[in-house]
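For this view, one protein chain was removed and the others were kept in their places.
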Amino acid sequence: MNAIRGIALSKSFQHYQVLKEVSIEVMQGECYALFGPNGAGKTTLLRIFATLHRPNSGTFEIMGMDGKRERTKVREAIFMIGHGSYLYDDLSVKENIQFAIGIRGWNPSDAEIKKALDQVGIGRFARLRSRYLSAGMKKRLSIAKALLIRPKVLFLDEGYASLDEKGVGMMNECIREFTEAGATVLMTTHNRAVTAEVAHRVGVLTRSVLTEMTVNEMVEADALF
Amino acid sequence: MHFFRLIRWIAWKDLLSEYRNRENVSSMFFFALNVILIFSFSFSLDPDTIKEIMPGIIWVAFGFTAIIGLGKSFLIEVNNDCMEYFQTLPGPKGAIYLGKFLGNFLFMLMVEIILFPLFVLFFNLSILDQALPLLLVSSVATFGLSALGTLFSALTVQIRAREVMFPILLLPLSVPIFIGAVEATRGALSGDPFSMYSHWIELLTVFDVIFVVVSFWIFEFILDY
Partner (left out) sequence: MTATRFIGILRKYEKWFGIVALILISAGLYTGLVTSSADYFQGEVVRIMYVHVPFAQTAMLAYSTLFFCSIWYLWKRDAIVDNACHAAAGLALFFTAGGLITGAIWGKPTWNAWWVWDPRLTSFAIMFLTLVGYLMLRTFLDDVEKRATFAAILAIIGFIDLPIIHFSVEWWRSLHQPLSVSTRGVSIAPDMLVPFALMSFGVGILFTYMLMVRTQLLYLEHLLEAKQGRFLSEAEL
């Protein structure tokens, strides 16, 4: 079954057309890695699927639900880890998690929160105000949120950015955990070697042309774009 | 009920952050204090004049306070892109507005309650026997001001020149609040029977109801443009 399906998506920002009729399909339980030069529109594509941008034309479906008419249902199924940390500086790590998940209508127990924080390696910072977190720790905190929310579709925008080596390994473990449980991951990345460990399929987006390839082809290619 | 829990979460988050950093309330308070200082040198202070201009001074000070405080209320949401997280939230967006509104209303009211004794102190007013009607007037007027202010804060926080745009949009449209608040305060301060100025409170209440309802409905579009 298709988890993500975009058909002829176009998006332009005032003076600049970022996407022109891009189509993409991602199967359920798959980790799809999106490569491409800066400014190719990878993030924009992700943000369209995450219902943050409306496409100028084209349609998309998430888990079979129409991205335009069934936005609320789509939003229940997705979670995005992007450039923003979605944190409040004066709340502690734990309070931030309680808030972010609480406003989605679910209150995880202390044990569940602790388990998720330990899994991403920031368990001992639970009481620290998020103002004092480094960029990498903020990224880990976002992953902890995703682990608690368990979205059907997870979007990772530059998933490995600002993570250290251990963090990257932890991220890959989490991605594997997600896909093995039947969730779908769509990520943008620039790190071929690390991505090869988890990705099932690869797409390279250049000037609104999506070239699909296998993971082996990606690893062996001299240059992707 | 998820709707009411969502309101509570948002207000809880704002109150807790404010309790920890005290940025909003203290900046509002000290700004108002400065306004009072300037006013006390701008007018002659014989008792008759004071009685005449006092309601105006009080509400100009509160108006400036609102500009300082309410204008910043959504800054905390854009600093780490939390607005984006709200946008992808499956729940009802109006509840986010009501939560923010509730927090702002409480901050404003708190500052006003601290300021009233200072007016007594600096301008030799006697308001003790009129404390209840004054509290009622302040609450009703602040309610409307916060309702409109919260909406415009969300509207202007994401644009350039927000410090200028917020008062430019807020002040003209809150003219009925200032008229009603000044007239009702004048009535209360001069010890008139309540029935003589209760129609102003009715006017303010009508304003409050209309703008909370309209803002609640229209807030969805600010998040989901």
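As written, the chains take the letters A and B, and residue 1 is the first residue of each chain.
One rule holds in what follows: a residue touches a chain if its C-beta (ideal position, glycine included) is under 8 Å from a C-beta of that chain, and two chains touch if they have at least 3 such contacts.
Bear in mind that the values here come from a model prediction, so they are computed numbers and not experimental data.
*Asks:* Could you tell me which of the visible chains the hidden chain touches?
*Replies:* A, B
*Asks:* Looking at the full complex, which residue from B:151, B:188 or B:201 touches the chain that isn't shown here?
*Replies:* If we include the chain that is not displayed, B:151 is the one touching it.
*Asks:* Of the residues in chain A, which ones touch the absent chain?
*Replies:* Per the touch rule, chain A residues meeting the hidden chain are 10, 12-17, 54, 56-57.
*Asks:* Of the residues in chain B, which ones touch the absent chain?
*Replies:* Residues of chain B in contact with the hidden chain: 148, 151, 155-156, 158-161, 165, 168-169, 172-173, 175-176, 179-180, 183, 199-200, 203, 206-207, 210-211, 214-215, 218, 221-222, 225.
Everything that follows uses one rule, which is that only the chains that are shown with their structure count from here on.
*Asks:* Averaging only over C-alpha atoms, locate the centres of chain A and chain B and give their separation in whole Å.
*Replies:* Taking the average C-alpha coordinate of chain A and of chain B, the gap between them is 39 Å.
*Asks:* Please output the residues of chain B touching chain A within their complex, sorted ascending.
*Replies:* Chain B residues touching chain A: 2, 5-6, 9-10, 12-13, 16-17, 20-21, 76, 79-82, 84-85, 87-91, 224.
*Asks:* Which positions of chain A touch chain B when the two form their complex?
*Replies:* Answer in residue numbers: 50-52, 71-73, 75-76, 78-80, 82-91, 95, 99-100, 102-105, 129.
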